[in-house]
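Here you go, one structure.
Removed: one protein chain of the complex. Kept in place: all other protein chains.
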Amino acid sequence: MKIPASEVLLLLALIIPVVGSFFIFLCRKFPNVREGITLITGIALFANVSLIASRVFTGERPEFVLAEPFSGFTLSLAVEPLGMLFALLASFLWIITSIYAIGYMRGHGEDNQTRFYIFFACSIASVMGVAFAGDLLTLFVFYEILTLMTYPLVTHSGTAEARRSGRVYLGILISTSMVFFLLAVVWTALEVGTLAFSIGGIYPEGTEPWVLGLLLALFVFGIGKAAIMPFHRWLPAAMVAPTPVSALLHAVAVVKAGVFSILKICIYIFGASSLHNLAVAEWLSLLAGFTIIAASIVAMGKDNLKARLAYSTISQLSYVTLGALLGNSAAWTGASMHMVAHAFGKITLFFCAGAILVAHHKKNVSELDGLGRVMPFTMGAFFIGSLSIAGLPPTAGMWSKWYLVLGTVDAGELILLNVLLLSTLLNVYYLVSIPIRGFFKPLRTPVSGIKEAPLPCLIAIGVTTTITVGLFIYPEHLFQAVSGLVTTW
Amino acid sequence: MATIEQLAIFQITIPLIVAPLVFLLKNGNRAWFLTLVTSVAMMWVASQLLVHVLSVGEFVTQIGGWAAPWGIEYRVDTVNAFVLLIVSGMSSIVLMFARQSVNQEIESNKRSLFYTSWLLCLTGLLGVTITGDAFNVFVFLEISSLSSYVLIAMGRDRRALTSSFQYLVMGTIGATFILIGIGFLFIVTGTLNMADISERLSDTSQTRTVRTAFAFIIVGIGLKLAMFPLHLWLPNAYAYAPSVASAFLAATATKVALYMLLRFIYTVFGFEFSFDLPLSETLVILSSAAILVGSVVAIFQDNLKRLLAYSSVAQIGYMLLGVSLATQAGLSAALLHVFNHAVIKGGLFLVLGCFVFRFGTASLKLLSGKGTQMPWTFAAFIAGGLSLIGVPLTTGFVSKWQLVTAALDIGWWPVALVVLAGSILAIVYVWRAVEVLYFRPVSDDSQIVKEAPLELLLPTWLLIGANIYFGINTELSIGVADVAAHWLMTGTR
Amino acid sequence: MTRNPVLQVISKIMIPVILLFASYVQFHGDFGPGGGFQAGVLFAAAFILFGVVFGIESVVKVLPQGVLRFFIASGVLIYGATGFVTLYKGGDFLDYNVLSSHGPSGQHIGILVVELGVGITVASVVIAIFIAFAERD
Partner (left out) sequence: MDILSHYNYWVAIFLMMTGFYVVIASGNLVKKLIGLNVFQASVFILYISAGVVDKGVPPILKEGASILYSNPLPHVLILTAIVVGVGTTALGLALAIRIKEAYGSVEEDDIHAQEED
C-alpha cells in the first residue's frame, strides 16, 4: 500500500475523529458497536499521528492550506515538533481515556452516552487543529471550536449546577478569547501583515515595546484556557463534567491547548529576544508565579477531590506559562516537557478520582481515609501521580521541574525559583497527603475485601501510571523530541 | 435575450406587474408559487446585473426615453447590484419557506393579499435600491413601507395591529423627513437626479439649506433604519408579524435603508461634505450605544422574536459603526455586514418560523425544553446564534474581523473594544435561549411534536449553511464589498 | 341611512354630471390639467355619493367585490402592459414615441392609455376603501 503524502495525513488527523463521530451517531442504538467505533477511531487517529510524527522528527515539515478567508491570512495546517508532541500526547491519551470512559460511563449509568462520545471525538478533532495550526488565525479558530465542542460535555448531566458551570465555562473562555485574544490577533495582523508562525518571532525590529507588551498581555489573558488568574474560574466549574471529560479534556487536552498556545505564541510569534526585552513578560511571569502559589493554597482548602485536582491543574498550568514567558531554552524545554509530564500525572489522578467515585461514590477528600486498603491499586496509582505533580522522583514530573528551575536560574529570577520550590512543598501537603491518609488512617465505614473500579478503568490507570514512571527512567526520547525543538529555537 | 438595460427595468416592473395578477388569484398556493417564481427570476436578474457591473461597469437606463434631469433614470453600480442581489435572494429563500408557514398563520382568504403585499414590498425595496432619482427613492420607499405595514398587520396576535400602527406613524414621519430633505435639495439645486444634485451641490455646498437637508434626510433614513435611538418601532413590528414576514423584513428592509444612507452620504452629498459635519462622531456614539443597549435589552426578552429584533438593533449598530469610521475599510466592513447579517438574521427568523409552526409560539417560557423535540431546528438555531456571536468559521466572525481591523487601522481602540464587547453580550442572550430551549424541562409534556417538515427545514438550513460557507469562503462577500466600498469612496472601480 | 327623497333626486341628477366631468378630466388629461388620479377620484366620488344616498348595498350590487378586484388589478396591468409594449417595440420602458410612427402622437396614445389605467385603479381603489370602511358595523 502506498503511504499517502504527509499533507493528506495532516488533513486526515482532523477528519478521522469527525468521521468517527458520524459513525458513532449512526450506531447510537448499539452501545457495544458504538464504543468499538470510538476505540477504532482513537487507534486510527493515533496511528495516523504517529505516522506524521515519524516524518516530522526526521525533519519533514508538511503544510496544508485549508482556506483563505481574508486576503493574505489563511487557515492552514503546519507541523512543528512542539505541535507534534502535543498531537501525539492528545491522540494517545484519547485511546486510554476511551477505554476508561467505557468503564466509567456504564459503571456510573450516565444518560446521553452517544452525545458524549460524539462531542468527545469532535473535541479531539479540534485539539488536533490546535496542535497542527499553521498560523495564528487557525490557532484561534480551532481554539474557539474546542471551547464550543467541550461545552456539551461540561453540561452533560443537564442539572442546574451543570448549566451554571456551563455558563461560567463558556462565559469566561469565549469572553476572554473574543475580546483579548481576537484583538491581539487582529492587531498583529495589522502590525505585521502576516500571521504565520516563524522561528524567532514575527514582529519586525523596532516595534514599540509598549505595543509588544500590550500584545503579550492580551495573548496571555486572552488565552483563558491557560487559566492564569484572574481568568481561572472556568476550570473548577468544568469539573461537573463526567470524569473522563475532566481527565482528558480538563487535565490534558483543553488546558494543554491553552498553555500550548501560549508557548507557541511565545516561541513563534514573539521569539526569545523580544521576550527578554519586555518588562511586561516579567510582570506576567510573576503573575504566573502568583497563580501557582495562590491556586495551591486554594486547593488545600477544597475538600471535593475533583475541585482540589482542578486547582492543582491551575497551578501546574502556570508552570508552563511561566516557562514560556521566561524565554530561554532551558525554560522552554521544561515547559514543553511539563506539558507531557503533567498530562500523564494529572490524568492518572483524575482516573483515580473517577474510579473512587464509580466504586464507592465518594467525592470528598475527607471520606477517603483508609480507602487504600479497599482500593490498593487505585490509591497506589494516585500516589505515583501526585509525586509526579509535585515533581519528585521516581516520576516524569521531576525532569520537567528540573528544567523549569534551571530556566529560572538562567533568567536570574530568584523569586520564581523560590515559587517553584515552595510549590513542591505545597503539592506534597495537599496531594501526596491524600494517598497517605488513604493507606494509614483507619477506614470510616468498614468495607470487607477489596473493591476496585471496573476493569477498563483499571487498565487505563495502569497504563498512565506506568508511563509516568517510565518517563522518569527513560526520559531520553521525550528529551530528544523536545531538544530537537530546542536546537531550532 | 433582453439587453442589460431592459433587465434593470425588469427588476422593478415584473414584480409590480405580477402583484395584481397574484391579487386576482383566489388560491393561496398558486399565489405563493407565482410569487416564488417571480422572486427567483428577480434574483437571477440581480445576479446578471451584478456580473455585468463587476465585469463591464456601471450603467444607466432611462424610463420613458427621457434623459436624466427630466426623466427618471435607473443607475446600476456595484453597490446597488450587490444590495439588489441580497434583497431578491433573501426574498426567494424566505418564500421557499413561506407556503406552509403562511397556510398555518394566515386565513385562507387573505393569503393572496399577503403575497401581493410581499411583491409590492419587494418592488419597493428593489426600486429604492436601483433608482437614481431622489424623489423616486421616496416613492419606492413608501411603496415598500405601506406594504410592509400590511405584512406586519397580518400577524395572528392582535398586538400585530398596534405595532403595525406604531410603525406606520414612525415610518411616515421618517419618510416625510426624507421628503423634506429632498425638497430642500430640490430648492437649492433645481433637480432631482442624484448625480445632478451631487454635481450642483459641489458649487453650493455647506450652505445652511444643504446642511438642513442633510440633517432631515439622515434622521429620516435613521427612522427607517432603526438607528438607535429611533428603533422603537422595530422590536414590536418584528415580534408580532407573521414568521415569514419577520424573516423577510429583518433580512432586507433595514439593509435597503442602510444602502439609502450610504447613497445619500457618498453619492449625493459627497464624502467630504458629509464628514465635514460631525457625522462620524454622531454615528460612532449612536452605533456604540445601539450595540451595547440593544444587546443588553435583548438579554431580558422573553419572546425569541423580540430577542432577535433587539439583536437586530445592535447589529445595525455594527453596520453604522463601519460607516462612521469614514474609511474604505470601514465602509467595506459595513457592506459586508449588510450581506452577512441578512444571512444570519434571515436564517434565525426562519428557525423561529419552524418553532412557531410546530408550537404556535415564540415565547421562551412556552418553548422551554422544546429544542430536544426538534433537533435539526435547534441545531440551526445554535449555528445561527454562534454566527450572531461571531464565532470563527461563521459569517459573523468575518464581519467582526473586518470591522475590528478597520477600527484598529485608524487607531480607534474603543470602537474595536465595543465591537468585541458586543460579542460577549451576544453570547449571553443567545446562550440564555439555548439553555432554556435545551436544558429546561419540557413545560408541557402532552405536546409531543415532530421535527419541522422538510419544506421548512431546507430553506432554513440553506441560510444557516450559507452562514458557514461564507464564514470560510469569503471570496464573494468580501470581494464584492471591497469593490463596492472602493466605488463609493472614489467613484471609480 | 335615511332615504331622503330630496337627496335622492338631486344626486340622481348630479351623479351623471360628476361621471361626465370625470370622463372629461380623464380623457382631456393629455391636453390640459387633469389625468388619471384626479379623474379616478371624481369617478369614485360619484359612486360614493351613490352609496351614501342609496345605501352601500346598492353600490355593492353594481360593483361586487370580485369585479372591483378585477378593476383594481387591471388598471395596474394596463399601465404595465403599455410599458412592456414600448419595450417590445424597441424603446425604453414607457417610451411612448415608439407607439406611433409620428412621435408626438405616440405620446398622446401612450399617455391616454396609461392614464386610463391609472384612472381605473384609482377609482376602484377609492371605492374599495369606501366600501371596506362603510361595510363594517
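Which chain is which? They are A, B and C, in the order written, and residues in each are numbered from 1.
One rule holds in what follows: a residue touches a chain if its C-beta (ideal position, glycine included) is under 8 Å from a C-beta of that chain, and two chains touch if they have at least 3 such contacts.
Quick caveat, the model's predicted, so the values are computed rather than measured.
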Displayed partners of the chain not shown (whole complex): B, C
Candidates B:161, B:195, B:299 or B:476 - the one touching the absent chain: B:161
Touching residue (missing chain; options B:142, B:196, B:435 or B:482): B:142
Touching residue (missing chain; options B:56, B:169 or B:410): B:169
Residue of B:31, B:83, B:96 or B:179 in touch with the missing chain, whole complex considered: B:179
Touching residues on chain C - with respect to the absent chain: 32-33, 37, 122, 129, 132-133, 136
Absent chain, residues of chain B that touch it: 135, 138-139, 142, 146, 149-150, 153, 158-159, 161-162, 164-165, 168-169, 172-173, 175-176, 179-180, 183, 186-187, 192
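By definition in this document, only the chains that are shown with their structure count from here on.
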Chain B omitted: connectivity of the other chains: A | C
Identity of the chain that, by mean CA position, is farthest from chain C: A
Whole-Å separation of chain centres (CA-atom averages), chain A against chain C: 79
CA centroid of chain A to CA centroid of chain B, Å: 44
Inter-centroid spacing, chain C versus chain B (mean Cα positions, whole Å): 36
Chain A - residues contacting chain B, complex: 67, 69-71, 75, 140-141, 144-145, 148, 155, 158, 163, 166-167, 170-171, 174-175, 178-179, 182-183, 186-187, 189-190
Of all residues in chain C, those that touch chain B in their complex: 69-70, 72-74, 76-77, 80-81, 83-84, 87, 91-97
Residues of chain B defined as touching chain A within the complex: 386, 389-393, 398, 400-402, 404-405, 408-409, 416-417, 420-421, 423-424, 427-428, 431, 435, 439, 471-474, 478
